[in-house]
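Below you will find the structure I want to go over with you.
The complex appears here without one of its protein chains, the remainder shown in place.
We just call them A, B and C in the order they show up, numbering each chain from 1.
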Amino acid sequence: MQGVQETALKQSQIQDDLESWVDRYREDASKGKCAAYIPALAKANPEQLGICVIGQDGSKAVAGNWETAFTLQSISKVISFIAACIHHGISYVLQRVDVEPTGDAFDSMIRLELHKPGRPFNPMINAGAITVSSLLEGDSTEDKFDSLTSLIESMTGRQHQINEEVYKSEWKTAHRNRALAHYLTATGFLGCPAEEALEVYIRQCSIEVTTEDIAMIGLVLAHDGYHPLRQQQLFSKEIARLTKALMVTCGMYNASGNFAAFVGVPAKSGVSGGIMAAVPPRGRKGETPFGDGCGIGVYGPAIDQYGNSVAGTALLGQIAGAWDLSIY
Amino acid sequence: MQGVQETALKQSQIQDDLESWVDRYREDASKGKCAAYIPALAKANPEQLGICVIGQDGSKAVAGNWETAFTLQSISKVISFIAACIHHGISYVLQRVDVEPTGDAFDSMIRLELHKPGRPFNPMINAGAITVSSLLEGDSTEDKFDSLTSLIESMTGRQHQINEEVYKSEWKTAHRNRALAHYLTATGFLGCPAEEALEVYIRQCSIEVTTEDIAMIGLVLAHDGYHPLRQQQLFSKEIARLTKALMVTCGMYNASGNFAAFVGVPAKSGVSGGIMAAVPPRGRKGETPFGDGCGIGVYGPAIDQYGNSVAGTALLGQIAGAWDLSIY
Amino acid sequence: MQGVQETALKQSQIQDDLESWVDRYREDASKGKCAAYIPALAKANPEQLGICVIGQDGSKAVAGNWETAFTLQSISKVISFIAACIHHGISYVLQRVDVEPTGDAFDSMIRLELHKPGRPFNPMINAGAITVSSLLEGDSTEDKFDSLTSLIESMTGRQHQINEEVYKSEWKTAHRNRALAHYLTATGFLGCPAEEALEVYIRQCSIEVTTEDIAMIGLVLAHDGYHPLRQQQLFSKEIARLTKALMVTCGMYNASGNFAAFVGVPAKSGVSGGIMAAVPPRGRKGETPFGDGCGIGVYGPAIDQYGNSVAGTALLGQIAGAWDLSIY
Partner (left out) sequence: MQGVQETALKQSQIQDDLESWVDRYREDASKGKCAAYIPALAKANPEQLGICVIGQDGSKAVAGNWETAFTLQSISKVISFIAACIHHGISYVLQRVDVEPTGDAFDSMIRLELHKPGRPFNPMINAGAITVSSLLEGDSTEDKFDSLTSLIESMTGRQHQINEEVYKSEWKTAHRNRALAHYLTATGFLGCPAEEALEVYIRQCSIEVTTEDIAMIGLVLAHDGYHPLRQQQLFSKEIARLTKALMVTCGMYNASGNFAAFVGVPAKSGVSGGIMAAVPPRGRKGETPFGDGCGIGVYGPAIDQYGNSVAGTALLGQIAGAWDLSIY
C-alpha cells in the first residue's frame, strides 16, 4: 500500500517538474523561428511547447501543449526506414542507403556527387529518406503510403490523417527534393519513379500527430520493437537497434553530434518542431524516473538553424540531465 | 558458496567463448592489411588478434595476443580530449573544436575550408586531435605530453613508454598532419605553435600499450570517470559522457555509423589495430556477462580502408551480439 | 591573273593538307568512344572525322565526313547564350549566370550548393545552359525554341530540324538535367518552369547540323557578330566578344585550360563529337591561311572522358599549329 502511495507521489512530482520545465524553456523559443520554407508551417505559434512521456507500464506524464497536432516531417524518416526494413530486410535496404553521418545540411546533394556512385549517406537526410520511401511495400503511391500508415497505427493505436494544407504547400515548393529525387533516379538508387517516391515522401511528412503519438513510437523503439502495452513484437530487435543507432548518429540533422554529447538519447526531429525520443532501460544505480525505459514526444515549432526545435531540445536536455537518461 | 562456484563456472565459460571467437575471427584479418603509410606499423604480423575485458570488480577475461604491445595511435585522441577538458573545462575546448561527425576521411582538410571559420568538426579527426593536443596543460611539448601520460597512468596503473621507432617513422612522414597543423595556425585554432602541437600529437600516438591497458581506460569511461578498482573519481561524469558520445558518433573514423548500427558500444580505434570500448551498465532483463559495465581492449593490426581493425571489429560485433552489450 | 592562280594553288594546298591531316588523326578516334549515356548517340560510327573551314570571303575548305549530320548538343549553349543576350541585354543575363570557369564536370551540381546563392558558374555547364534556355524570348517552349532556331538560321542560311530519335532518347534519360532544373527553380534562377526550360534545352541539343553549318556560326563569331557573306550585323560586337571569351575559358568542358594552352582558339564542343571554332583575324607577320579569320566546324563522334571529340581536338591542334591560328 505504501508503495503505491509513494509511486503516486512520485508521479505527481514528475508532473510538476515537467510543467515547471516547460514554463522555463518555453522562453527559449524566441531564439528560433518556425520553418519558413514551408509556408503552412510558418503560421504556427512559435511559443508553443509540449511534452508527453510514456513508460513501460503505460504511465504517462504530460505538460504544456502536448495535445496540439503537428505534422511528422522528418520524424517520418525513422518510421519509413523501419517499414522498408520490415519489408525488404535490413541488408537490402542498406545496399541503397548507407548509415554514416555527414556534416552536411539535410537537403545537401554534395555527397551524392562526391562519393561515387552516390548511395545516400544515411536515411535521415532527404536524399536517403526519399530513397527509403521508394522502397516501401506496394506498387503504387497509395499502397506504399498505406503500408507506412499501417505501421504507424500499430504503434500509436489510432488512425492518422494528412494535413492537406501542409501537404499541398510542401508539394508546391519541393524543388530541392524533386531535384534530389531525379538525381537519385540518375544514379539508380530509387525503387520507383522519382515523382512517385517524392509523393510518398511528402505525404508521409504531412501526417498529423500529437506528442502522445510520437511518445508511443519512441516507447516501442525503446523496447526493441516490442509494444509493451499491446504486448506484441511489431518488428525485430535488430531493426529497432539499428534505427536507434541511426537516430543517435544522424537523427538531429547536422547537430546530431551535439545532441548526442549533451542530451544523449536516441532522437529524431522534424522541422515542424517535433522530437521523438526512445530511451532504453538503464542499468545505473539510483532511483530516477522511467528507469525501465520510455518514449518521449516533444513539440515546439520554433526551430534553430539546423532544423531542430530550440525549446524542445533544451527541454529534453533538462529532462535527460535531471533523470539521468543518457545511454552513455 | 554455491554462488562463487557458479560465478567461477561462468568465468570459465566466458574465457572459452572469447578463445573460440578469437580463433574464428582471426581469419578475418586477411581482409585487411597493416597500416602501410607508417613504415614501422607495416611490419606487424597481421594475423595477431587479442582481447581483454575487465569488469567493475576487476574480473578479467582475456584471449589471443592480448599481451602484445602496440601504439595508441588515434585511441590517444580520446585521452587527450579528456585531459584538455579536465584542464580547460568543456566549454573552452568546444570553442576550438566541435563535436559533429563528418563523412570525411580522418586526415581530410576539406571541411576546414568549406565551413568557415574552420573550427575542426570533432576531436576524433586529425585536425581536431592536433587542436586538442595544442590545448594540453603545460608550456612546452614536454609538459603537455607529461600531463597526458599522467592521466593515462592514473587509469592503467602503470608507466608507459613511447615506441621510438614508430615515433620517428611518423614524424618523418607526417606531411599531411604538418599541413593540417599549419592550416590550423592560419585559422587561429591552435593553442601553441604548429610544430609543437604536432610533436605532442605524434608522441601521444606512439605511446605503447596492451589490450589490458586500454580495457582499463574503457572501464573508467564506462563508469563515468570513476575508477572502480582504485575507487577514485578521475574526471567528471560530464566529461566521461561527452567523450563516450563522441566515441559513438566519431570514434571509428568514417565507419562510425556502421559500427554504431552493428556493434553499438562507444569505441575508439587506432590504425595500429587497437580498439578501446567502454560498455556502460545495462538495464535489460536477462543474465549476460558484465552487466555492470566493462572496458574492452582489442588488438588486431590488419586494418580496413577506414583505418579500423578488421578482425577486431568483427570480434567486437560478435561479443556485443552474444552478450547484448548494445547501448541502444 | 597571277594572283588568282597563286590563290588557287594555295587553296588546293590547303585542301590537300586538310585531307592528309584528317587521314592521320582519324586514327586518334580509337582513344575515345561515342557518348554512351545518350543511347541514340552511341550508335554513331566512331571512325568518322570531317572538317569544314570557311573564310571571310566565303572560301571553303573541306575534308573527310564533313557532310555528315549530327546534333548540336552543347554547341547549342553558345547560340542560346547569344540569343538570350540579344533579347535581354548582357547585364540581365549575367545576373542569372556568371562567366567563371570551374574545374568541375559539365553536369556537376556541387558549386550550386557550395557557392550561395547558387548562380550557375557559367553558361557552358549544364546548370548555366538550362538557365539560359529559360531566358530565351517567348512565353512558351515553342516560342523560346523558335527564337533560337531563327538565330541559327540567320547564320547558317538554312532551316534545321530536330533529330527526333536523339531528342526522345535524351528526354527519357535526362534525370541529372531534370535534377539541375528543379534545383535551379529552388534557388530562383530560372526564367520559366523547370520542365519547360528542360524541354527547350533538350530540343536545342537535338538540332541537326553539319560541319559547314557550325563553321558558318564560327565565322560570324570570328567577325564580331557580322555575317561577312550576308554583309549584315546579326548581333553586337560586345555579345560576340563575351561569347568568344566564354568559349576560351569554358568551352571545352573541364579540359578548356588544356585546349586554350595547346590549341588556342575560341571553341565549343558537344558530346555528339562536334567542335565549333571561331578564329579572329590575326596580326602576325608571315603568310598563313585564313589570316582574316575563319570559322571552323569539326565532327568526330568518338569523345574523351571530358566530352570532347578526340580526333577532332587533335585535328584542330594540328591546324592551329600549322596555320598559326592561336589568339595568344
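Operating definition for what follows: a residue touches a chain if its C-beta (ideal position, glycine included) is under 8 Å from a C-beta of that chain, and two chains touch if they have at least 3 such contacts.
Fair warning: this is a prediction, and the values are worked out from it, not measured in the lab.
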Contact set of the excluded chain (shown chains only): B, C
Given C:P101, C:G191 or C:G270, the one touching the chain that is not displayed: C:P101
Of B:H182, B:H227 or B:R284, the one touching the omitted chain in the full complex: B:H182
Absent-chain contact - pick from C:H182, C:R203 or C:K244: C:K244
Chain C residues touching the omitted chain (full complex): 98-104, 111, 115, 121-122, 240-242, 244-246, 248-250, 254-258, 260-262, 264, 266, 280-284, 291-293, 326-328
Footprint left on chain B by the chain that the document does not show: 108-110, 113-114, 175-176, 178-183, 185-186, 194
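Methods note: only the chains that are shown with their structure count from here on.
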Chain contact topology (line, ring, star, complete or other): line
For chain B placed onto chain C, the superposition rotation in degrees, Cα atoms, nearest 5: 180
Rounded Å distance, chain A centre to chain C centre (Cα mean): 50
Whole-Å gap between the CA centroids of chain A and chain B: 31
